[in-house]
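Here it is: the structure, laid out below.
The complex appears here without one of its protein chains, the remainder shown in place.
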Amino acid sequence: MTAALAADVAVSNAALRRYLHGLPGVDQVGAEGRAAMLSTRSIKAASKQQAIDLAISMVDLTTLEGMDTPGKVRALCAKALRPDPTDPTTPHVAAVCVYGDMAAIARDAVGDALHVAAVATAFPSGRASLAVKLADTRDAVANGADEIDMVIDRGAFLAGRYLDVYDEIVAIKEACGTAHLKVIFETGELRTYDNVRRASYLAMLAGADFIKTSTGKVSPAATLPVTLILLEAVRDWHRQTGQRIGVKPAGGIRTSKDAIRYLVMVNEVCGEAWLTPDLFRFGASSLLNDLLLQRQRMRTGHYSGPDYVTID
Amino acid sequence: MMEGRLDVRKTYKLYIGGAFPRSESGRTYAVTDAKGRFLANASLASRKDARDAVLAARAAQRGWAGATAYNRGQVIYRIAEMLEGRRAQFEAEIESAEGCSARRASAQVDSAIDRWVWYAGWSDKIAQVLGSSNPVSGPYFNFSVPQPTGVVAAIAPQRPSLLGLVSVVAPIIVSGNSCVVVASPECPLPAITLAEVLATSDLPGGVVNILTGAPGEIGPWLASHADVDALDLTGVVDDGVATEMAVAAAETITRVLPPPSSPPDWSADPGLGRISAFVETTTVWHPQGV
Partner (left out) sequence: MTFEYSPAPESRAVVDIAPHYGLFIDGDFVETIDGTTFKTVNPATEEVLSEITEAGAADVERAVKAARAAYKQTWSKMPGRERAKYLYRIARIIQERSRELAVLETLDNGKPIRESRDVDIPLVAAHFFYHAGWADKIAYAGYGDKPYGVAGQIIPWNFPLLMLAWKVAPALACGNTVVLKPAETTSLTALAFADICRQADLPPGVVNIVTGAGQTGRMVVESPGVDKIAFTGSTEVGKLIQRALAGTRKGLTLELGGKAANIVFDDAPVDEAVEGIVNGIFFNQGHVCCAGSRLLVQESVQDEVLDALKRRLSTLRLGDPLDKNTDIGAIHSAEQRARIDDLVRSGEDEGADRWSAPCSLPDRGFWFAPTLFTGVTQAHRIAREEIFGPVLSVLTFRTPDEAVEKANNTPYGLSAGVWSEKGSRTLWMASRLRAGVIWANTFNRFDPASPFGGYKESGFGREGGRQGLAAYLKQEVV
């Protein structure tokens, strides 16, 4: 189904453009209103406990800094494996997310227990030749990454060169081999929800396993309405093709309250099938500790403090 | 009357849908001057004439409302021009019908012409004065525009026969309504002559329909007609008829402009009241987003 669709619409830039611009438009005010309404849901008691554990299990615990070192990555991995050393019932996170050169360190630290995600394709700007991006990807995979977070060429996208963006994703997907591909749109640069919807379909058409909002390096990063557009896209794609694509909001999600709002949105837009780390992830770093604090509060019945969770 | 030559008299008929039919009932009534001398046989309109007039008004309304305000203004100004050209005829008819002096008749015609001019100028200002853009708290552009109510049935005042009629009809049609108006039963002749003016201006047929006859007979039929959107009872002198019409109007929530509480000063500045009595406000919300 996907292959047939791709064969139809990815034959020329004009055909691809017709397809993407034929998608229903997004009314900004309406979409933001829907997201705001969903965020008024009140998640209490048992459902909150469940949501916190689910959110922890969906975190791609991330460090993407120029000053990252093997030591920092190892510490991150330890935290990812056992987020709360005081409570062994705490689930582990979904993955660690690092630069490609750190993938080997991470893989060594987590073994087969977690996924290792590496950003590639000249992250975060994506400004490099295809050859460099392919080399970047292959290097990360060779280093042990089983998930690749690529960025799209926003310049090409905004210039309307959709086929170039598509071809690049296809090429990267091929370079990934068996590694899962997450395609980052940097929605803060795409500016409009119409663009976000088109980018979503473009990426799904090109073979993305996950679609992801942002690099975390550009503001605004993930927002509820942007994630709503992504969720609607994967929901409708599934209805069209039978294929389930994952969604990953990244950047700016810091509190348990935020995370629960995202989960409510996943639940009410895509349904329970998407409430799994295989199909929904949070790209975050500080979020994990807030989830842990909340978890401790619910377990002990009193508020915890920042010194009762680890800072790695 | 010139010696040796018999003048050719005019047959006064109704004005419906741009045409001049006789009453379908075949009825007429004798119109006399102020001293009781016979002037003409006017049509005595029936409920079926009223029905036909409402049909004609409905058919014309959408097109008239759809014309640009600029265009409506020019058409109404054209009426003033045509009236000016035939003022002598109106003066004579008013003088005989109302039994007033030539000077007063002339003054009434002046005022009637000026009233058309006043309303002509309103056509493209109504929306600016009665409409608004509304600062709602949210990312919406919100604006209100006046829209014509639709088909308005009016009872014109007895006197002044021409100025009263013009003062009632002009504010109804300037915003894009069409109307069915019952002329002064005592002095219907200037009304039918006005119909000739309307027919030769650029006013589309059916926008104004003029019936002559008994308001007490036709009025209640117009009031209870479900396709009449509003009533102007300005010329209703009988409280019983006014109440009967207002009661009938309630059946379909027809808007009612009641008779004035005291005899109006028709020479005064008309203000906006008559225009705003026959417009609805439509408010449109539209999101502002990218």
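Letters are used for the chains, namely A and B, taken in the order the chains are written, and counting of residues starts over at 1 for each.
The rule is short, and it goes like this: a contact is a pair of C-beta atoms (placed from the backbone, for glycine too) under 8 Å apart; a residue touches a chain by one contact, two chains touch by 3 or more.
Quick caveat, the model's predicted, so the values are computed rather than measured.
The chain not displayed here makes contact, within the full complex, with A, B. Residue-wise, the contact with the chain that is not shown comes from B:Val247, picked out of B:Ala30, B:Ala88 or B:Val247.
Within the set A:Leu16, A:Ala51, A:Ala145 or A:Val226, the residue that contacts the chain not displayed is A:Ala51. Taking the whole complex into account, chain A touches the unshown chain at residues 24-27, 29-31, 33-34, 40-48, 50-51, 54, 232, 263-264, 267-268, 272, 275-276.
Within the entire complex, the positions of chain B that touch the omitted partner chain are 129-130, 132, 134-138, 140, 142, 144, 147, 149-150, 229, 239, 242-243, 246-247, 249-253, 255-258, 260-261, 264-265, 268-274, 276-277, 280-287.
Keep in mind that, in the parts below, only the chains that are shown with their structure count from here on.
Between chain A and chain B the centroid-to-centroid distance comes to 69 Å (mean Cα coordinates, whole Å). Listed in rising order, the residues of chain B touching chain A in the complex are 138-140, 287-290.
Within the complex, the chain A residues that touch chain B are 27-30, 32, 191-192.
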